[in-house]
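This report refers to the structure that appears directly beneath it.
For this view, one protein chain was removed and the others were kept in their places.
Then we have chain A:
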């Protein structure tokens, strides 16, 4: 095994753990957002806060690992990736700040209006961050991020069908993971009503994410043919694992095996990431194609 493959595997392990652990934190924020009115959603919000309170933002350690390993192991690829995709990555970074700050301030704030403001910030950034990280992934997966500092288009690299699909999928995956984890947390806390509620949410998001993922295959076929071919080729076995684990998880939720499903749901999501890696390997970023037209002159703000 070459050094590059070994480093890629470690990088992907880090990315997987961030998706599974950090993703669940983001998903909990999503459920906080749609928990309902102040009074009706209070019990759900309390469970969410209780569940993620102890870890808070510590799961970002995985993201830091991924980013530092990325630039250490593949410096030119990292520079190309970050410079072309600076818009979605900056929004994601702002989301990470907003989430961490709002979660802390909400705990400390006294008035209802303040709690609502911070709560809304917390919840909104929990959705925005995975969405924009997903669009960045979509840009790489659809080969719109060429090798070279700022060599790609700063808009179309992440505003395209594959990126939007990946963004939506990322939000869905986070929500699904959080719902699955929260069922068992609610049961441990002895809250039967919440168990039923999150069980229903886990089933619904599980089905929705599955449908979105399959519908996305059509998007990829049209918008990212190279990735589509890879998924039908070397990525297929891994993608199959994801499908089996995903369907199996739905069955497990239905029959009430809430602890085992934590594992199978994680496998379903992890396999999605590894299927992408397998489908795209060995290409990381495409070479800058010489046929790329120079950026069109544009209207701009006057300098003062």
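Definition applied: contacts are C-beta pairs under 8 Å (C-beta built on N, C-alpha and C of every residue); 3 or more make two chains touch, one makes a residue touch a chain; residues count from 1.
Note that in this section contacts and distances are computed from a predicted model.
Q: Going by UniProt, what is the name of the one chain that was not included in the view, given "Fumarate reductase iron-sulfur subunit", "Cytochrome ubiquinol oxidase subunit I", "Octopine/nopaline transport system permease protein" or "Aspartate carbamoyltransferase"?
A: Of the names offered in "Fumarate reductase iron-sulfur subunit", "Cytochrome ubiquinol oxidase subunit I", "Octopine/nopaline transport system permease protein" or "Aspartate carbamoyltransferase", the one UniProt assigns to the missing chain is "Cytochrome ubiquinol oxidase subunit I".
Q: Pick from A:16, A:51 or A:80: which residue touches the chain that isn't shown?
A: The missing chain is touched by A:80.
Q: Sort through A:60, A:187 or A:257 and give me the one touching the missing partner chain.
A: Of these options, the touching residue for the absent chain is A:60.
Q: Which residue from A:93, A:159, A:243 or A:284 sits in contact with the chain not drawn here?
A: Hidden-chain contact among the options goes to A:93.
Q: Mind listing the chain A residues that contact the chain we can't see here?
A: Where chain A meets the chain not shown: residues 54, 56-58, 60-61, 63-65, 67-69, 71-76, 78-84, 86-87, 89-90, 92-93, 96-97, 100-101, 104, 149-150, 154, 295, 298-304.
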